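In what follows, a single structure is set out as structure tokens and then discussed.
Missing here: one protein chain of the complex. Every other protein chain is in place.
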Amino acid sequence: MSIKVRIPTPLRSLTDGKAEVETDGVTIIEVIDNLENNFPGIKERICEQNNRIRRFVNVYLNDEDIRFMDNINSPVKDGNVISIIPAIAGGAAERKKFYLNYPQEAIKEPLIYLVGKNYNIITNIRSASISNDIGIIAIELEGESQEIEKAVKFLESKGITVEPIVLDVVE
Amino acid sequence: MEFTEEQIKRYARHIILPEVGGKGQERLLSSKVLLIGAGGLGAPCGYYLGAAGIGTLGIVDFDTVDLSNLQRQIWHGTADVGRYKVDSASDSIARINPDVSVITYKEKIDSKNIKDLIKDYDVIIDATDNFPTRYLINDACYFMRKPLVYGSLFRFDGQATVFLPGEGPCYRCLFPAPPPVGLVPSCQESGVLGVLPGIIGAIQANEAIKIILGVGKTLNGRLLIYDALDMRFTEMKLRKDKACPLCGENPSVFDLIDYENFCDVRN
Partner (left out) sequence: MSDCISNAELNIKGEICPFTFVKSKLALEKMKKGEILRVIVDYEPAIRNVPRSMEEQGHKVLSTGKINDTDYEIIVEKDGKR
């Protein structure tokens, strides 16, 4: 008995980079459980705690969505191909650089920490000059453009002047 | 309409095709397409739509060109870094085809402006890069009965399909809800092969042109999956879901949901 499972790129870090793996099982959930035995961690990316397929992942048996069959109990036969198709939004993470000009009253607040904590953003300070009364920081924000925009708004709401670094002077 | 000598030469390869002809080319020239997103998917898609002579091309994007965009967003050049993407895109289209009237929108699309943005267009193209906007576009196109050409990518994987409200499934039939932020791969892992949006964006342009011409068979009801690493195209059945929260039998989405709400999912 051999079932082929096609692995989407976001999950290939769990399958040693393999795009297609072979496993067995007579139902979809059995196949997923066997997959988990071979590649620990993969099941939680596909299923919720109660074994239900996550709402932003679709599982196809050949070319049919299992939601329109017997879902995770759909019978699987030798030679079937199972595809795991997650929702993907596209776009690449952006990396943008800004100068942050701190007014005196904002210097003591841990704003960069808060940006990293509250938004899905990686912060990286590239250069900084902070004295008692003024602070200028060149910072790189990496994340989806929407998150970056929210972080910028947050900083501005705290009185920081945020200027994009257009020319790559920091690199 | 009477073609000018220049138009006859420019569109000769279209006019020769039995499926297009002079009448089809006229239809393209009088059509209006809205491209949402002037980035990786938008660039090839907009380029081909412009070259094809789409009469009115609306382009929505609030962002500016960054050096890190140029690896895939081929209608912006090094000199455009720092400019609004829609301005750079508009210049690129003007270089290719003066027949196209480009309307630029330097706006962030949200539940308040989306209906106004899409209402005058015949076909909408989702060339965005995030889930909240994709759900917003899907819902608005469903409410306004606008054909929607969907394309999406991640690293080496691409997806494309066509949603025809009233005729076929919608994006929520495919994925009822967006993933919570913590469960999608982190930005550190994220990235995309520069050619991938070129392929998917070109497929979107192809589908938009077919919808306008009314020829061939669109991706309506089929999800096209492209794996650039294995170089494999796969096609999945995409069915209308009776349980769809938007277009199903007992809908729960009756109005546009602003994406800010989605972003709270992770909290």
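Letters A and B name the chains as they come in the text, with residue numbers starting at 1 for each one.
As a convention for this text, contacts are C-beta pairs under 8 Å (C-beta built on N, C-alpha and C of every residue); 3 or more make two chains touch, one makes a residue touch a chain.
Note that the structure is a prediction, hence the values are computed from the model and not measured.
Among the displayed chains, contact with the absent chain in the complete complex occurs for B. Within the set B:I8, B:A94 or B:A243, the residue that contacts the chain not displayed is B:I8.
Listed here are the subunit B residues that touch the chain not shown: 3, 8-9, 12, 15-16, 18, 21-23.
Just so we're on the same page, only the chains that are shown with their structure count from here on.
The distance from the centre of subunit A to the centre of subunit B, each centre being the mean of the chain's C-alpha atoms, comes to 22 Å. Residues 39-41, 63-64, 66-68, 72, 81-82, 128-134, 151-157, 159, 174-179, 181, 183-192, 197, 223, 225, 227, 229-230, 234-239, 241, 259, 263, 266 of subunit B touch subunit A in their complex. Subunit A meets subunit B in the complex at residues 6, 8-10, 13, 19-20, 45, 54-56, 58, 60, 63-65, 67-68, 83, 85-96, 120-122, 142-146, 150, 164, 166-168.
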